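Below is one structure; the comments refer to it alone.
Here the complex is missing one protein chain, while the rest keep their positions.
Letters A, B and C mark the chains in the order given here, with residues in each chain numbered from 1 onward.
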Amino acid sequence: MARIVAGVGTSHTPAIGAAVDNGKAGQPYWQPLFKGYEPAKEWLAKTRPDVLIIVYNDHVNAFDFKMIPTFALGCAEEFPIADEGWGPRPVPVVKGYPELAGHLVQSLVLDEFDMTIVNEMPVDHGLTVPLTLLCGSPPHWPCRVIPLAVNVVQYPAPTGRRCYHLGQAIRRAVESWQEDLKVVVFGTGGMSHQIQGPRAGLTNPAFDKAFLDDLSRDPERLTRIAPLEYMREAGAEAIELVMWLLMRGALGPKVAEVYRFYHVPASSTAVGNIILECR
Amino acid sequence: MARIVAGVGTSHTPAIGAAVDNGKAGQPYWQPLFKGYEPAKEWLAKTRPDVLIIVYNDHVNAFDFKMIPTFALGCAEEFPIADEGWGPRPVPVVKGYPELAGHLVQSLVLDEFDMTIVNEMPVDHGLTVPLTLLCGSPPHWPCRVIPLAVNVVQYPAPTGRRCYHLGQAIRRAVESWQEDLKVVVFGTGGMSHQIQGPRAGLTNPAFDKAFLDDLSRDPERLTRIAPLEYMREAGAEAIELVMWLLMRGALGPKVAEVYRFYHVPASSTAVGNIILECR
Amino acid sequence: MADDNYDDIPGTWIFDAQRARAGYHLNQFLYTLMKEENRKAFLADERAYLAGFKLTEAQREAVLKREWNRLLELGAVVYALAKLAFTDGRSYQYMASQMTGVSENEYVEMMLRGGRSPDGWRSKSERERH
Partner (left out) sequence: MADDNYDDIPGTWIFDAQRARAGYHLNQFLYTLMKEENRKAFLADERAYLAGFKLTEAQREAVLKREWNRLLELGAVVYALAKLAFTDGRSYQYMASQMTGVSENEYVEMMLRGGRSPDGWRSKSERERH
């Protein structure tokens, strides 16, 4: 039986990818951030998952405005790296897991989640920056990846509650897959950030800390945060945190926090990283 | 306040459109069918809705296999007629209602339905044949149309129960729109049909009659029909009937059946038409 | 949750995720037949046209031979497959008749008599008893 063994929450700020790609990771601006991710990197190498389910959002790179899916599950053999305007990031192509992804779609639709099946899709920094942060710069990514793209660009994003429930359904779906697989779920984006308008640069460490605390202590409280509250308290783009709730939902009722890191700033964002193991 | 006043169930068999477009509607094969639709046509002309919400499925015309949305709501100003392989049907372009469609998406996503927003989309026979059957061949369609495309092509389609609940949510969403509008919902496709494989031509009038009966008498029973049961009893493509349940959900608890017509065959399908008024 | 025993229904192939994956390039090929210029190019040299798509050898042969049921089995979705029949100037009913192993006329006659009864076609065991 396949099992989800842990979840990782992490920001996916594009500037982090650019810092690595341009050899700036050792500079004083970036050094504390990459140092803070070292333990998570070691944890993932030790955990050796077979599959990562990466919950992220596309930033108008794979999807233009013709179609905007709320939940899009990547079922392809592989996912090329998106050209976001300056050529694709120099990172390995992302290998999918079409058999398992097809099973997930089937199970989720019958479980009343209205998934969009995606058979061709480039992946942008939302997915590749977390891979870089957690896996470094290997010649090939260490495991297969199932991308789950969530619309958080056009309002309204799905509610945190809906995301949490989808996570729970993903857990059921993974557990009904016969193969013996170790699965880790990434929730990406956030933490507090506002990257547009006169309010740009808004950062709310208190909100972020409470969010990190309650991922293990009281996730139900987090599912009651209204979309507007994310925007008011933590910036318009903090709504991305609903993707962390999707990850959290997939971990089952009891988790143990095994690592946490928090840092301001990366470009205009607060950066958070947490590792939660299923208990 | 906008109100959903009635629902129409109707088949959308492409051969029906071809019969009209090629001037064959008066031939003995087709004459009984078009005669059977006359009362529904008169009913719609008398009812004069401002907006039709047409629940249908695309048949690999608007969507290729790159992306397959479970529920796609058309938010465009207008929808061109798809070229399904022999040039577009010679019928008027379909005018949308982007303001109301945008409101529906917003309301439905916050109500935890995982809609895909579609801003550009040609519409195929699934949507245009019902318009032809109910409105004839006018120079312009008599009202605006919001297309709701449901995936019933790649298994699994959404369950009947999920569709019914989406219909209920659409009713709530319409009723929270300030404008004074009369809305009619079309559920299209079906009835019993199997159009592929050694089993092609399968037709089950008893199943169809029970389905028509229970749309007003016991819709909850219909929501418990499993996907497999549609396929076993009424043909692989009878799964399209879940779109009639979506329509039924949008009508509220009490309806009166004001018209029914049933006919076999149109090409390989059984044809059904029902009109249900909200009470 | 998933009642996925649909392999038990005789005489049909359900287009699920697995079949969609197997038929992906086949369906992308069929999808191109929506355009007149592509239909012409295909008919002018079928093998050359097919060389532009990553079909399996079995899929390619089934296209060339118009083995309709085999194409369904190999992952064609019926709505895309119909575009191949239309390219040949055939009707949907012709294609359906070929799938059922009768002539187009016989198929049309069967539909006019009310279609095929579900009796004997609900499950493989019911089919065997028939």
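Keep this in mind: a contact is a pair of C-beta atoms (placed from the backbone, for glycine too) under 8 Å apart; a residue touches a chain by one contact, two chains touch by 3 or more.
Keep in mind it's a predicted model, so treat the numbers as computed, not measured.
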Displayed chains contacted by the hidden chain, counting the whole assembly: A, B
Residue among A:153, A:210 or A:258 touching the omitted chain: A:153
Residue among B:35, B:48 or B:172 touching the omitted chain: B:172
Option touching the unshown chain, where A:93, A:195 or A:258 are the choices: A:195
Hidden partner chain, touching residue among A:64, A:77 or A:179: A:64
Positions on chain A contacted by the hidden chain, ascending: 14-15, 59-61, 64-65, 83-86, 153-156, 192, 194-205, 207, 226-228, 231-236, 264-265, 267-268, 270
Missing-chain contacts mapped onto chain B: 75, 98-99, 101-103, 105-107, 110-111, 117, 119, 172, 176
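Note that in this section only the chains that are shown with their structure count from here on.
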Separation of mean Cα positions, chain C and chain B [Å, integer]: 25
Rounded Å distance between chain A and chain B, as computed from the means of their C-alpha atoms: 37
Multi-partner residues of chain C (at least 2 other chains): 2, 16-17, 20, 24
Touching two or more other chains - residue numbers and ranges from chain A: 106, 110, 117, 119
